[in-house]
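Of the protein chains in this complex, one is absent; all others appear in place.
What follows is chain A.
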Amino acid sequence: MLRFIARRVLMAVPTLFIMAVSVFALIRFIPGDPAALMLGDMADPAGLSDLRERLGLNHSLPVQFAIWFGNIFQGDLGHSITSSQPVLPLILDRFWISAKIVLIAVLFATLVAVPAGMIAAWRQNSLLDLVLVGAATILLSVPTFWLGLLLLILFGLKLEWLPIVGYVSFSEDPLAALLYIVMPIATLFLHEMGVLIRMSRASTLEVLRLDYITHARAKGLSEGAVLMRHAFKNAFGPTWTLIGLVLGNLLGGIAVVETVFTIPGLGRLLVDSIFARDYPVIQGCLLFIAFVYVVVNIVVDLLYPVFDPRVTAE
């Protein structure tokens, strides 16, 4: 077990290094200059060169990279060009906000989608199956920003049940906080549910065709027991992997949902920074997202044996 973890962590190191180099290089391939963007069309040459000097943009690229990379090892991701805040606390602050929404949404999506997918597979080609698969396909095809805007219009504007803009943290007022994040959570929940239902249905279908299920039924077990005791464990594996991927994906990228619902999360921080060419923040965010992705996948792999004893962590 420990050897497995150690190996996985070591394997992540080159991934993160390659990530760091490519993030640094790619961002600088995009035309645009953070100093010029800060000054806009009002830039005069003297002011522009002052600002470039101050931001350390006058150094050559290898020197900039060496400074940045050296600082990472001391746990310093640099300072934001636009807000001058240190990058790591900035990312962590924003990350908790996004993570809360993503984790709750994915938890609920899993709780609903896995049984729904199994039931659809169990009653394959019935009306129920058709309805579930149809709903799932629609949900996963609808872009999240559009779904979000529809929810805003319905619950915010027409019914006036939920506030439209703003954000309150849980520590401040748990009830109000809940009100503000219900819609973003619902948006993600609906979308991810569509993805997970399809996966759960497909993997259950495969398992239900196997001989041991026929054997279980022949033994005279009830359908419930067949599904829960025999089919579920084997069918859940692929879905569990997908949940890992979905989590890794969402934890780094719900910028669209955050923008629509004015949630100050990590995704919006990243998008704003890209528009402002805030290099240290973009680099920090992408590196952090890669790190989260790696961690989530290690955790998912470690938990795999819990659901499928045939898989071991050795």
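Quick note on the criterion: a contact is a pair of C-beta atoms (placed from the backbone, for glycine too) under 8 Å apart; a residue touches a chain by one contact, two chains touch by 3 or more; residues count from 1.
By definition in this document, contacts and distances are computed from a predicted model.
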Review point. Hey, which one's the missing chain according to UniProt: "Peptide ABC transporter substrate-binding protein", "Fe-S cluster protein", "ATP synthase epsilon chain" or "Ferritin-like domain-containing protein"?
Key: "Peptide ABC transporter substrate-binding protein"
Practice item. Give the residue, chosen from A:G56, A:G156 or A:P305, that touches the chain omitted from the document. Key: A:G156
Exercise for review: With the full complex in mind, choose from A:L26, A:A66, A:L130 or A:V165 the residue touching the hidden chain.
Suggested key: A:V165
Revision key, fill the gap. The listed residue (A:L2, A:L127, A:L175 or A:A218) that touches the chain absent from the view is A:L175
Review point. Which one, A:S60, A:S84, A:N125 or A:S171, makes contact with the chain that was left out?
Key: A:S84
Practice item. Pick out the residues on chain A that sit against the missing chain. Key: 30-33, 36-47, 50-51, 54, 82-85, 94, 108, 111, 149, 152-153, 156-157, 160-167, 173-176, 178-179, 182, 259-262, 264, 268-269, 272, 275-277
